[in-house]
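What you see is part of a larger complex, with each chain still in position.
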Amino acid sequence: MDVGFIGLGHMGTPIALNLLKAGHRVIVYNRTRSKAAALAAQGAQIAEQITDTCRGEVLITMLSDDAAVEDIMFRLGCLSALKPNGIHVSMSTISVALSERLTEAHRDAGQAYVAAPVFGRPDAAAAAKLFIVAGGADTVLTRCRPLFDAIGQKTFVISPQPSDATLVKLTGNFLVASVLESLGEAFALVRKSGIDPHRYLDIMTNSLFSAPVYKTYGSIIADEKYSTDGFKMSLALKDMRLALAAADAKTVPMPTASLIRDHLLEGVAQGEGDNDWSNLARLCARNAGL
Amino acid sequence: MDVGFIGLGHMGTPIALNLLKAGHRVIVYNRTRSKAAALAAQGAQIAEQITDTCRGEVLITMLSDDAAVEDIMFRLGCLSALKPNGIHVSMSTISVALSERLTEAHRDAGQAYVAAPVFGRPDAAAAAKLFIVAGGADTVLTRCRPLFDAIGQKTFVISPQPSDATLVKLTGNFLVASVLESLGEAFALVRKSGIDPHRYLDIMTNSLFSAPVYKTYGSIIADEKYSTDGFKMSLALKDMRLALAAADAKTVPMPTASLIRDHLLEGVAQGEGDNDWSNLARLCARNAGL
């Protein structure tokens, strides 16, 4: 397929690469041109203008926040440049409100909008092992299927409503963050009690908590090797903000999300915004005097 | 082996039954005699006096709280009735402080103390699929091994310090409770957003959250079938209290544990103390106006 791709960050780059590997023709754009150049070596075409990415059948965006997506689609003209019947696949984690607005805007323009956020860290993206949560019309999702197959291990269709996929992603990130926070608190106590954290982790992940999220982050916490380049605290903070905004719009109290938001804010205020969100656990340790 | 067993509740009964099935000679005691009678039909001997349970090599206690354990061991004479070199295997979830006190008391009496709390619900106990976390001297744990093999799918040895096993159990229950709370908040939002909760659960448990704890409790929450006879809110409240007490003793703030404690207290205050702790999620739903 002819695919435009905007947003070559930690996640976007390996995703675009896997599209190329699967034989798709990909035209890429990134604000920082050097990142696009790296992909060109792998066969990607580089867009001269950002709207050049909109000439194919599908435009994929993988950007950091609402502002970036709004800027590109509305101000820089990608919405109007996308051809009739073209599909915008938004993989960014954005607000439910913007997802709804994009659904409407693309519909009005005779185009289709798909929200397809992903679960997985950069290494999962590189291995084409992402989990994709897709929301959009069935016929449109069928057209996107070859792309999803190239980048993920599994695609879950949530509903024809794109913003449902956005909400699933936001609550999923909330659930991951709550694992980080609760593990952080538990490990702080375990450590101060003189118990071997690796032995502790071993027990937990081989009994009730045998899920990837506990294994991956549990290891980081037990090893105290927090400085991976996975997912920035500042972006996690943004996602908690969006989850809380979605919850507020539906009048749903989420006290655990509030607690985590406040801890992320504490981390960012103390200069850790660019560190991996597993640093939530380090914050727990520090607050315990460790 | 000759085993005494005190405490025939939801968990104790199937555990004692599995000991019998494995060929151990079990003498049981329960405050409510009818429960002991049911086990007698399966080959258990019924203790006339509570201290009759202390005549064998091992005494197992599976009681609901510190008060019950203290009462039986110190006031009703089980500590002094246990023979030299006898082993007290405490499977109850008790305080770290009492676990330390029992370690010392049994040592002073020339006996051995093992803390061996379990993870798993009554159905796992019936199926001999419990996870056992054991703390105690190696030689003593070796003697207990045939018993553990009869009742659990796996035994994790944490350290020679019995109270370490107690702490692992308490933090483990905290981690489960935090899963209940965070799932409860997420499902409330998912429901009020009009998303199918079963579809949502399916996505979560087939991607990052593929652990038993998410599958078991996620189903209860998605089905809204909270009234199982698993683990009472009032007992979960007790465990959060004990986790927080252990954390306080080590000067470790655990804000998520505090939040959950307060929600359990809210549930108990509203008359749900005897319901399964998955009702935490129902509380989240109710607080969201569902």
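Observations on the model:
Each chain gets a letter, A and B, in the order it is written, and its residues are counted from 1.
To be clear about the criterion, a contact is a pair of C-beta atoms (placed from the backbone, for glycine too) under 8 Å apart; a residue touches a chain by one contact, two chains touch by 3 or more.
Bear in mind the structure is a predicted one, so any value in this text is a computation, not a measurement.
Number of identical chains making up the complete complex in this structure, 2 of which are shown: 4.
We adopt the following convention: only the chains that are shown with their structure count from here on.
With centres taken as mean Cα positions, chain B sits 37 Å from chain A. Only residues 96, 119, 131, 133, 154, 156, 158-159, 164, 167-168, 171-172, 174-176, 178-179, 181-183, 185-186, 188-190, 192-196, 199-200, 202-204, 206-214, 243, 246-247, 250-257, 259, 284, 287-289 of chain A touch chain B when the two sit together in their complex.
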